[in-house]
Structures are given as structure tokens and as C-alpha cells.
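Let me give you the structure first, and then I'll get to my questions.
A protein chain is absent from this complex, but the other protein chains hold their places.
Note that the chains are named A and B in the order they appear, and that numbering of residues resets to 1 at the start of each chain.
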Amino acid sequence: MQITYWNKEVETADDSSLKSLQLKRFKETIGWALQTPFYKRRLGKVGINSAYDIKSLDDLKKIPFATKDDLRQNFPKGLLSLDMKDIVRIHSSSGTTGIPTVIYFSREDIDNWSDLVARCVVTTGAGPGDVFQNMMTYGLFTGGLGLHYGAERVGMTVIPIGGGNTKRQIKTMKDFQTTVVHATPSYLLHIHSVLAEEKIKIDELSLRKAYIGAEPHSENIRLKIEQLYGIDAYNSYGLSEMNGPGVAFECVYKCGMHIWEDAYITEIIDPATGQALPDGEIGEVVFTNVIRRATPLLRYRTRDLACIIPGKCQCGRTHRRLSRITGRTDDMLIINGVNVFPSQIEEVVMKIPEVGTNYLIEVDKVGALDKLIVKVEIYSKMFRGDASQLDALKGKIKDELRASITISPSVELHEPGFLPVSEGKAKRVIDNRPKE
Amino acid sequence: MAKQLNIFVENRPGRLEAISKNLHASQINVRAFTIQDRGDYGLMKLIVDNPNKAYLALADLGCACALKDVLAIRIPDKPGNLHKLTMALAQAKINILDAYGFVIQSNNVGVCCMEIENLEQSGAAEIVKDAGFEILEDEQLYEI
Partner (left out) sequence: MKIKQLSVFLENKKGRLFDVCSLLGSNGINIRALTIAETESFGVLRIVVDKTEQASKLLSENNFTANVTDVVAVEVGDKPGGLAAVLKILNDNNVNIEYMYGFVEKFSENALLVFRFEDAQTAADILVKNKVKVVTKQEIEGL
């Protein structure tokens, strides 16, 4: 197989060079972190008051883990290390309740991130001459812009189409003979079913590669996509707290995603005890970002469960590979690539006076896509007898939910006492999607 | 103004049975009813002989129900009368939210129950009377 590198020296660096680079960047990052109110306090408490206090990578273990709660509680500027005038980009994601989290980027941070994504693109064997259709959402969500900047840097022809409007996606793939796409696996499967409806054959397209991510999926799903389209599909992993896409990506051998260890110091821990786990054992993935100045984040607990795949990859890259994400340590749902916390839904529906005390969240698979249904019992005393009141209530619930979780669920109204009541701890989420 | 009982019912078998059982236990008689299927739920509308008592009986078991003012119109059972009524309302731009009708005595009399938007302000009662129809007051309706 043909192997092309974007930064060959870094990608094939031996262990001691890599560790040396990590240490250098770690020290720099500590210096930046100490410029933030949050880390000044936190690092001070463990005796780190300057970058000189870092002697080795082992010092990382002195630092307490960071969580999504830390980001929420320190919103908006608790983790900002620079002046706002030095910030050229802000990305934000919704938190478990109404308070969002924010990541700031300086010009250099964007540059570093784009370079990493460019590395990912080249790792899959794509390059100038490829036509890239970016089907991930643009906006505050990092999926769209993240890949966009990296793909442009490599020199692919980028079509910033964003998500949705399947018929237009198909027409665009045909008109411009797209060779590479970036989308959630479920969306690609959905597009395939629409191709059949539109009577467009696969050989009318020029698709070669797909980058799939943002939602958990099995090897079977990847193989299905490859088989249906006749392409190679590469797994992609990222999270906004670590910039966005580009944290880990598969190479042409497609056997695990290379984590760019010159940018992310990675630990796998036992979620209950915080102890480090060896390669090959599944645990919670923890990252320390050492290439982002504006928003330093150290030992961030992702709540994703995965393992480091032991052994060397045939491609010659020395950066270790991350397995598929096998689950979460919390109750977060992923609906068509969008993160949704049940607590966000609860917060919205319980605030509406016409809603009673019982609700249920159901997730189904309809065709290739996920469907979110929020079922609520109405509050009997508030019922005035009109269908119009109930329609307005449904509309209100939908609007408020959409504002909070960014996707539009279906809403069902039920008679008080008719939603299942679980024994013991309330089971609020029923996920009917098959575990492939 | 005559009262109709509107009940929010879960869309599954047995609700109508449960409600009629409950009403029967409180010695309440149903004079007319209709059910609208709204997908995830249904809206049941009943004319009973004692709406207030029916409300008490149903609310006691946690039913979501409400009493709605309705216009109960007595229509002599002859061809053309329904059109005469609806024409009078249409000309006055009265918005009918919901309606159902039934014959009480063949060739003699029928009743039409209507939910009117903003019933009091709309003046619908006067318009119906002016068109020559009788409006049934509470007791008359419940004793049909």
C-alpha cells in the first residue's frame, strides 16, 4: 500500500523523540494554563506555580482530572488564557443542563488544529485532486469547520455543504463528482436509501472515501457502507474539548485510529478509581491537549470508553491507535451524531406547567436514522378541553427542546398515569436501537 | 349555557370502557358522545345528565377533563334546516371549532352541539336565535 505522510518526521518519530516533544509541549501548556483563573488555583493547590515545576511527564499525574462540569462552572472565561483580542474563533457545545461550554482559539491554535486535520486527511491517502463534500454541520459545532480547514490546507476541493437536504447532497455528489465525503455513518446509509429512490446508480458517482464519526458504530456498519458504495470508510474521532475532529484517525490499513500523541497526551483510566490502565484494557479516555494555548485543558475525562490497541501499525506511524468507542460512563445519548443528555430534556419539560410529573425518552431506529421521541403526561388540572391548547403545548415542548438540544424530537402527549412507571429508580430512557 | 365534558384519553383500548364504568358508578347517564382521534391521544366529548357531578367523578380518578360551554341547538328534523343554521353562522363569520349532531326523534327533532370560538363574545347564541332556532339550556339538554 502507498503510504503518504503530512509530517513524516513527527508521525514516525521514535518513542524517546515523541516523549521529548510531549514534555516540551506539556511544560509550555502549563505556562499557558497558569494564565487562567481556573488552573492558577488548581495547579497552585498541587504545588505547580510555574512551568519550571514540571520535571517529567510523570508530573502529569499530580494534576487532578478535569470534567465537563469544570468547563460549565467556569463559563465563560475561567479557562481562557489570553485576551479576547487574541481570540479568532469560539466553538461552543451544550452542557448537560442549560449552561454551555466554550473553547477559545488563537490564530496559532487554529493553525495547529488545521494542520492536525490535514495530517488526518493525508493519512487516509486523500490529497489535492480530491473533491471533498463536507456533510457535517457547520457553525458552533466543530465537526464542519474542523475538517473544512484541514481539507483546504491539503488542497482538496472543498464543498462546504453542511448537513441535511439529502436530494441536494446527491445532486452535488453527481454534479461535482465528489471523491471524499465526511458524514455520520447513519447519514451515509440514509443517503444510500435515497439514491435508490432517486434511481441514481452508484457508478454515476465517483466516491472513493468516506470519513465517518460523531456517533458510535460497529465494524459491521463500516463494512456495510464500504460494500454499498464500493469505497473505503475511515473512522474518525474527536471532541470539541480537544479542538474537534482530528484527535484520532484511521490510516489506509483501517485497524484503529492513530491518536496524534504529539498533540494529545493520552491516558486510559479506570472510571471508578482513576487508576491508569495498560494498553489493551478498556477504560475511560483522558486527554491533555498540548497544542492549544487559548483554552488549556489538562487530563480531561471524556467519558468515552475505549482501549489503546497494543502493537505497531503496518503504516509505520508510531502514534498508538485508539479502538472504537465501546460506550459512555454517563447517560449521554448520541442521536444522528448530536450529543443529547437526558437531563437537558428533563430540565425543559419539567419547567412547562401543562406537563405532568411523568415523562419518557424513547430512541428508535427508522431506516438508517435515529429518531428521538419525547413522551409526556399532561397535567390534568391544566387541561382546558381544547385540541388547540394541546397542539400549542406540543409545539411549545418541541420549540423549547430544539432550543436546548438543537435537534427536533417528536413529542407525544399522554394521559396522566399511562406512561410506564418503573420500579425503583426511574428509567427515563428507552433506547430501542439495535446494538449491532 | 349548556356544558359538555371534554376528556383527554390515552389512545389505547379500554379507556372508553373505564370512563363509562366510572360514570355509571356515579349514576350519571350519557346522552351523546363523540371521540376525536388525535394520534397519540384522543379527545372524548360527552353530553351527560349531570356534567358537574361527572366532572367530580372523573377528576377524582385523575382524569384530565374539562367542562366546555357549548351551544346546543334544537333543529327541527326537516331537510334544509342544517344548512339554514350553518349559513346564518357563516354569514356572521362565526368560527365553529367543533360540532356534532344527532336526531332525537325521527322526523321531529335533532340536536346540534357546537363549540364556538370565544362563545360569549361571538354573539353566536343571538345569531342562532335570530335565525329561528331554539337554544337548549342546561336542563333541557341533559334530559334529552
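What we mean here is this: a residue touches a chain if its C-beta (ideal position, glycine included) is under 8 Å from a C-beta of that chain, and two chains touch if they have at least 3 such contacts.
The shown structure was predicted, so the numbers you read here are calculated from the model rather than taken from an experiment.
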Which displayed chains the unshown chain touches: A, B
Hidden partner chain, touching residue among B:29, B:52, B:95 or B:118: B:52
Candidate in contact with the missing chain, chosen from A:64, A:78, A:342 or A:417: A:417
Of A:45, A:381 or A:402, the residue in touch with the unshown chain: A:381
Sites on chain A contacted by the missing partner chain, in the whole complex: 381, 384, 417, 421, 423
Residues in chain B touching the chain absent from view: 26, 50, 52-53, 55-57, 59-62, 66-67
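In the analysis below, only the chains that are shown with their structure count from here on.
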Chain centre separation in whole Å, for chain B relative to chain A (CA means): 55
In the complex with chain A, residue positions of chain B that touch it: 6, 8-10, 12, 15, 36, 38-41, 43, 59, 62-68, 97-98, 115
Residue ranges of chain A touching chain B (in the complex, touch as defined): 375, 378-380, 383-388, 390, 412-418
